[in-house]
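Sharing a structure with you now.
With one protein chain held back, the other chains of the complex are shown just where they sit.
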Amino acid sequence: MTDIRTLATVWLDGCSGCHMSLLDMDERLIELSSQFQLVYSPLVDRKTFPERVDVTLVEGAVASVEDLKKIRRIREHTGVLVSLGDCALTGNVSAMRNTCGPQPVMLRVYEQNVLQPQIPTEGVPALLNRVRPVHEVVPVDVYVPGCPPSADTIYRVLSELLAGHVPTLGGVAHFG
Amino acid sequence: MNVEELQQIAAQAQEERDKFDYEVNVCMGTSCLSQHSDRIRDAIAKEAESCGKKCHVRRTGCMGPCAAGPMVLVEPAGTQYGHVREGDAKDIVSALGGDPVARLDPRLGSYFEGQHFVVLENVGHIDPEKVDEYVARGGYEALLKVLTEMTPAQVIEQISKSGLRGRGGGGYPTGLKWDTVAKVKGAQKYVICNGDEGDPGAFMDRSVLESDPQRVIEGMAIAAYAIGATKGYVYVRAEYPLAVQRLTVALREARRRGFLGNAICETTFSFDIDIRLGAGAFVCGEETALIASIEGKRGTPRPRPPYPAVSGLWGDPTLINNVETFANVPPIIRHGGEWFSSMGTARSKGTKVFALTGKIQRTGLVEVPMGMTLRQIIFGIGGGVPDGRKFKAVQTGGPSGGCLPEEHLDLSISYDALISAGSMMGSGGMIVMDDTSCMVSVARFFMEFCMTESCGKCVPCRAGTVQMYNLLTKICKGEATRRDLDQLTELCEVVGATSLCGLGQTAPNPVLSTLRYFRHEYLAHIDEKRCPAGVCECSPAVEVHA
Partner (left out) sequence: MSAESNVRTLTIDGEEISARADQTILEAAREHKLAIPTLCHLDGLSEVGACRMCLVEVKGARRLLPACVTRVEEGMEVTTHNPKIDRYRTMILELFFAERNHICSICVANGNCELQSLALTLGMTHVEIPYQYPQLPVDASHPRFTVDHNRCVLCTRCVRVCSEIEGANTWGVMGRGAQSLVITDLKEPWGESETCTSCGKCVQVCPTGALFEKDRAGSKVRKQPDFLPYLRIMREGEQ
């Protein structure tokens, strides 16, 4: 495996809890940050995904056209793609709408209990018929279960990647 | 009942027959009956009466060539008529003793060439509801012989010597099974006849039960004597009303003549049979599920061992054989095991009844010696593929079997040859497909069958069949990738290796055999989004919610 110099984190359809857990690494973040650069993330300002990123952590499931576009681009420009947390891994809460389809969700949000009911056609990405885990859309290299994965687990993943291993979390972290 | 009395019954039945100059046998199996062959029989009877010819009009079971039905067989001339309508009664009766009615020629070609009747020896010749007609053709001779001249061990020896193997599909040696149950100690033992025939395209057991139910009863009674059972059950699908009705009458008739009940044929042997109706679950053809169903429980299989031979119905030693297996027993006893083993191949003896269906000229019921080639059956007896189309595959063994392509047409039919070719004997359904059939769709059809018939007890079958069905649907729709194909293959392996009972273990077979012989069709759907047979609409669905 090549040296890990750049790291990106992405937030698809999820609650940002995995990013919170990432921040929960506390002082270990400082230790890690000396070893690679965070080049793209909801936590930094950069708006476009860089040409080449060594490791990308993906939080959230693929739920909209936007997500689909993003994840395909990310896969193309990423060395090691890490599915971070249950939404990316299983669909989790994001995928609960799959039992009924997107229509009731749209109605609930934009028509019921609002003063001016209207389904938006601009500015909001169209929903996919089915929310899907990341690995159903693009190949994934590392799977990190947990809702969210603990800070320790994320630290372990990043440390191993920095040490040149592809970590497996089997027997270490569980769903939920 | 003793030999003299049996002969007397036969003689009386013969005497009845001799009163007539002609016999007109009208097929009243389910297929012909669905075309109102009962009305045809009535019309012929009426016609015969009015013209004064001494003619006996008889209802019989299935004569075989269902595609040419309704069928009529005129004896003693042996003339067969096909596609008979009520209006043909007059011509049929007036042709008695003269030239046959040319326009009613069933054009059966070589349909009966190479066929050899053991199980079906009486069809077309006896009224299935008249026990005496069965006796007149040698019926219950075997039972009487067994009860008066043979020990149970000698009976089993003859069955073993015959090389008879289970006709329900598994092909387990019948003699060995009987021997096992006979040796298990138990005050109460049972004999069960498995008539839960449920493979798509199979109707052998139904036809046997409809046409010659006494033969099955006799076979069961012989088995009961051999293993020491006093009680038997016939488990038959409720979807076979005619078979159930004829069997019910047959049981009553057999009891009336003393072939069932207490002290049968003035011996100490007592045996009686009850009917149990299946409620439409394919899995109840699996022996442990069938037993659970008879016990009044949910019809789900359980892990074996213990096998039913040791712990079966209500925990007692139980012998379960298929309808056709029992139907083979009386002739084996009558003619001896060696006679039976002289027919067939080295490890598959005797004959096998097949139900020919699908894209074939002459659909129907056939009985052929083991070892006959698929080509002889499909192109000789069945007359090949109609409408000038090209033969593509033949499906044997139902949802547990597989599809064999043209290069396997010269395969000799036997249990082992079919398995090594990737299919199986099964109960005897044979579905012929031509070049308008899409093999992925065929696999999908059988997977759908397994999915809806899975009992839901074990997870590989319950959930695995759903996943495989969805993947096959995806392939048919042109939405699948190579990765889906890999996943399908892996699911086939896991479901086959880990399912609890035969249904799940063999559910992947239609996929595996079509993947083996028609992989290019799968790849055309996946890589080119094209169905070679033009059956599937390959247009990937839209992913976005509008």
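Letters are used for the chains, namely A and B, taken in the order the chains are written, and counting of residues starts over at 1 for each.
Just so it is clear, contacts are C-beta pairs under 8 Å (C-beta built on N, C-alpha and C of every residue); 3 or more make two chains touch, one makes a residue touch a chain.
In this text the structure is predicted, and so the values were computed from the model without any measurement.
In terms of the touch definition stated at the top, the absent chain reaches A, B within the entire complex. Considering the whole complex, the residue from B:176, B:249, B:277 or B:463 that touches the absent chain is B:463. Checked against the hidden chain, the listed residues B:204, B:329, B:451 or B:485 yield one contact partner: B:451. Only one residue in the set B:252, B:298 or B:334 touches the chain that does not appear here, and it is B:298.
Summarising the interface, chain A meets the missing chain with residues 83, 86, 89-93, 95-96, 98-100, 130, 133, 135-136, 140, 143-145, 147, 168-171, 173-176. Looking at chain B, the residues touching the absent chain are 281, 283, 298, 302-303, 451-460, 462-467, 470, 487, 490-491, 494, 497-500, 505.
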